[in-house]
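Left out: one protein chain. Kept in place: all the others.
Here is chain A:
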Amino acid sequence: MRWATRANLHIDRAACVWLIKRAIDPDAEFVFVADPAHVPADATAFDMRGVDLGHQGGDCSFETILRRYEITDPVLWRIAETVHEADLDDERFDVPEAHGIDIALRAMSMVCDDEQTIAHTRPLFDGLYEYYRRAALLGREPA
């Protein structure tokens, strides 16, 4: 399937790309567009103005995708809290690491194109998944 989003990835879009590949469509192809009018007809748009898979009711796009695809994995919802705070910073959740992760993504996007950002953030989000999974099992921060 083809998926489309705005060019110039930041935390929410980078996390959505990872989420779509991991939990929804392993063969996903991504198109990055500058204007919503350039979304190909056969592509599912996300994290853009006026599309269903965007910010909805105070949720960031990552959370909206989890809801729409009825994904209940608690570890992915824990990552959603981090993405929410990194993107929206509205203190709905208490996630001190979110600000640092946001800065890391913004820094990366200054020197990487979108394809490179996707490649580099995959191990970051895979790692966060493992980190939060272990944290949930241990009931504390893993070593």
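In the analysis below, contacts are C-beta pairs under 8 Å (C-beta built on N, C-alpha and C of every residue); 3 or more make two chains touch, one makes a residue touch a chain; residues count from 1.
By definition in this document, contacts and distances are computed from a predicted model.
Only one chain is not pictured, and the protein name UniProt records for it, out of "NADH dehydrogenase subunit M", "FAD-binding PCMH-type domain-containing protein", "Sarcosine oxidase subunit alpha" or "ChrB N-terminal domain-containing protein", is "ChrB N-terminal domain-containing protein". Residue A:H55 is the one among A:H55, A:H120 or A:R133 that touches the chain missing from this view. Contact with the chain not shown here comes from a single listed residue; of A:E29, A:D89 or A:D126, that residue is A:D89. In the full complex, chain A touches the hidden chain at residues 8, 10, 49-50, 54-55, 89-90, 99, 106.
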